[in-house]
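A protein chain is absent from this complex, but the other protein chains hold their places.
Right after this comes chain A.
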């Protein structure tokens, strides 16, 4: 019906505003606000129990917020006329009937959503599940289940994709596939919001991150910016047979120098070219000189430290 013709307000932006969910004993999400831009992959990060799943479920009208709003392209999910044509969601690995075949699982959804049933086979092909189309869901491996979930999300060719830990259970090849798949979707201008615990993967995948802990927003922004804002800057690793000499020279240049167990020097306060110059001036032989940037994992751990995970 509304295929291809989307209203101008439907830009696919996700806006979460003052979102709160109070369960009996725990405030799972606490006055959370952030936005997710179209055309980018946004990583949604937080320790176990931070409230990621609860937030995504409120965004999708599965859980009723205690307070606040969440909109997709300016609309509440419940107000979308053809939700699957706007938003695709992958929420948990095991969400199909064990005794139903993969293709039938998708056909059931097509029927309810008013999509042509041919979409079922197309979506299966998209995620590489065609060979297992007529096998029952209970015989699927974890990664196959995950792919079926993605196929279901893609049935309506949606503008916005929301995925809760989609990499769960995928093998390295599968994770690589997923990375390419999601990046490509974002490249086509779609909004991709994906929660994950695999921070090294997120560093490769995400353009933006939203980090929450204890139900509250900790930081939101482009990955590079979030990483750049860290107190610890880049570190220089140096291996040399004349460690003492170089240490003395660097300390003279107001750098701080640590030594790790292997005898590698870890230099803070100056950059790699400065270290190289100092070594040359002191006539020190270098075997390795590299810059160690803080990775997303380090940043994440620093940002969420002390903001208790499990509640």
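Remarks
Basically, a residue touches a chain if its C-beta (ideal position, glycine included) is under 8 Å from a C-beta of that chain, and two chains touch if they have at least 3 such contacts; residues count from 1.
The rule is simple: contacts and distances are computed from a predicted model.
Missing chain, UniProt protein name, picked from "Electron transfer flavoprotein beta subunit", "Probable glycine dehydrogenase (decarboxylating) subunit 1", "ABC transporter permease" or "Sarcosine oxidase subunit alpha/sarcosine oxidase subunit delta": "ABC transporter permease". When the omitted chain is restored, the residue from A:33, A:61, A:168 or A:264 that touches it is A:61.
In the complete complex, the hidden chain is touched by one of A:96, A:161 or A:212, namely A:96. In the full complex, chain A makes contact with the omitted chain through residues 53-54, 57, 60-64, 77-78, 80, 83-84, 89, 91-92, 94-101, 104-105, 107-109, 111-114, 152.
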